[in-house]
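Here it is, the structure in full.
A single protein chain has been removed from this complex, and every other one stays in its place.
Every chain is named by a letter (A and B) in the order it is written, and numbering of its residues begins at 1.
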Amino acid sequence: MKMRPTIKYEADRVRGFGREIMSVPGCEQLESCIQCGTCSGVCPLSIYMDHTPRQVMALTRADFKNEVLRSRTIWLCASCYACTVECPQEIRITDIMYELKQRAIHEGIYPKRFPIPILAHDFSEMVKKNGRITEMLLVIKLFMKTSWLAALGNWRLGIDLIRTGRFSLVTERIRHHGDIARMMDAVDGKKGPSA
Amino acid sequence: MKYSYFPGCSLKGLGRAYEESLLPVMKHLGVELQELDDWNCCGATAYMAVDEVKACVLAARNLALAEKSGLNQVMAPCAACYLVLNKAKHYFHDYPAIKATMDRALDAVGLHYSGDTPVRHPLDILLNDVGLEAIKQKVEKPLTGLKVATYYGCQIVRPYATFDDQYNPTTMDRLMEALGATVVRYPLKTKCCGGSLTGTLPEAGIRLVYILLNEAQKRGADCIATVCPLCQFNLDGYHAQVKAQYGDVLVPTVYFTQLMGLAFGLPDKQLGLNRAAVPFKWRPTEALPATAPVPA
Partner (left out) sequence: MVSIKQDIRIGFYICHCGHNIASMVDCPEVARYVEKLPGVTLSRDYKYMCSDPGQELIQKDIKEFDLNRVVVASCSPLLHEHTFRNAVAAGGLNPFFFHMVNIREHDSWVHTDRKEATAKAKALARAAIQRVAHHKALEVKRVPVHPDVLVVGGGIAGIHAALTLANAGKKVYLVERQPSIGGHMAKFDKTFPTLDCAACILTPKMSDVGAHKNITLWSYSEVVKMDGYVGNYTVTIKRKPRFINEDLCTGCQECIANCIYKEPKFTDEFNEGLGKRKPVYIPFPQATPQVVLIDPNVCLNFKRGVLTDKCKKTCVEACGDRKAIDFKQKEEFVEIKVGSIIVATGFQTFDAKRVPPYGYGTYPNVYTALEVERLVNASGPTAGEVILRDGRQPKAIGIIHCVGSRDKKTNRWCSRVCCMYSLKLAHLLKEHTEAEIYNFYIDIRAPGKGYEEFYDKLNSEGVHFVRGRVGEVTDWGMTPEEEGKLVIRVEDTLAGFVRRIPVDMVVLATGLEPQADAQDVRRLFNMSCGTEGFFLERHPKLAPVNTFTDGIFIAGCCQGPRDIPDTVAQAGAAAAEAMVLIDRGHVEQEPNTAYILPDCCGCKSCLPLCPYTAITFDDATRKAVINEALCKGCGTCVGSCPSGSIVQNLFEDEEVFSEIEGMLAD
């Protein structure tokens, strides 16, 4: 029986990670967390998470960046805001989850072919390019990148969509689609014409 | 009553039945909707996962366009769009650093957002601007005998509860009652449907869908009325998977606007009722005679 010790040393902490998250506007209240567990208690997805929302808050505050960004939790969050609304310390847990998602995407920390971050990324790319998303195109692209099998498993859904006239592959695009990229560049502080 | 209409990507795609039923119903009530010219995707929950400042900027472009159009009240039927646009507004007011970035980005494309444009949900407009009395006047085929489970979902009550109670919203309930339907007690009315997890992580997503459908069935609902295209899609499109894992809980899911259309006597094909995977077969039986007094 292979046994691995679960002890964590101070070297496992990424000092400053907690502070960094708490310095993002809206995430300051994390410093008041009393670990009551209300967030996990109301979260509909907490039963599928490897670390419950409460644990993720504790890990974040304690600077265990790797454990947090590699957890399934941040991807399982459906942003239903139940935790934020119930938290007695008014911690905006959902927004902290978004922050953690962003960092994970930015650093490329997620399992290969894991659909959720891939969906988020592709969604943003499609919007940047066209100004709108075409749902069916997005979904098909996602299945192609992650799991053909899953796509096949949804064949009945596909048939239903065709039958009910919702299977459209025509790219939705706005007139001033260049505006989107220009705005995003302005956010990044880049000037001049964009790609 | 004229409003800027922000459909969002879903109402043009998978959720087109929502738009198809919303437009004629609003027209029937004398509410003018002008689709926001060249609106862009609000970003939904996906863009927030990538960069929240950029997500705010994306949403703010629409608010700036609305201001530019002169119609400065925006109706956003899609629950996700409603939340995201309101969130952008809150961030604009609460965080000066983010506001500065938003100003800069909008300026780069010649737009300006003042921070004032209210973003409203159709339920809010129907109950507060149009009024239940006016709606009752238009009912020609009351939905008598229809048992509805009103399902609000997350995004129109959390985290911002503006026009309805956060824990026990009743706007849609009152609307359904005004149409003559019977609202069943549905304790899961604000419970999350799983959002995009039904597609990306089915084991988790399907279970949430099952819980919602099962409880509606247990409470004797003939249908579930929704306000969100993703909720409708989840509750409607995955019956096969639910059946395979848990058993048959066939309860059709419709948009509340579709029920309104039926009550107003509008023809089926104007209401997108054929778009659902699980067909909603119930129809109101009698039309009121033309000379009869309208129901109180």
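One rule holds for everything that comes next: a residue touches a chain if its C-beta (ideal position, glycine included) is under 8 Å from a C-beta of that chain, and two chains touch if they have at least 3 such contacts.
None of the values given here were measured: they were computed from a predicted structure.
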>> With the missing chain put back, one of B:A88, B:M102, B:I211 or B:A276 would touch it. Which one?
In response: B:I211
>> Looking at the full complex, which residue from A:I47, A:M144 or A:I159 touches the chain that isn't shown here?
In response: A:I47
> Which residue numbers on chain B touch the omitted chain?
Replying inline: 166-168, 187-188, 211, 215, 218
> Of the residues in chain A, which ones touch the absent chain?
Replying inline: 34-43, 46-47, 52, 54, 82, 86, 88-90
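Quick note on the criterion: only the chains that are shown with their structure count from here on.
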> What residues of chain A sit close enough to touch chain B in their complex?
Replying inline: 25-26, 44-45, 48, 75-76, 78-82, 84-85, 92, 94-95, 98-99, 101-102, 105, 115-117, 119-121, 123-124, 127, 131-136, 139, 142, 150, 154, 156-157, 160-161, 163-166, 168, 172, 174-176, 179-180, 182-187
>> Looking at the complex, which residues from chain B come into contact with chain A?
In response: 9-10, 12-14, 16, 38-41, 43-54, 57-58, 61, 91, 94-95, 97-98, 101, 104-109, 154-155, 158-159, 166, 191-192, 194-197, 199-204, 208, 237-238, 240, 274-277
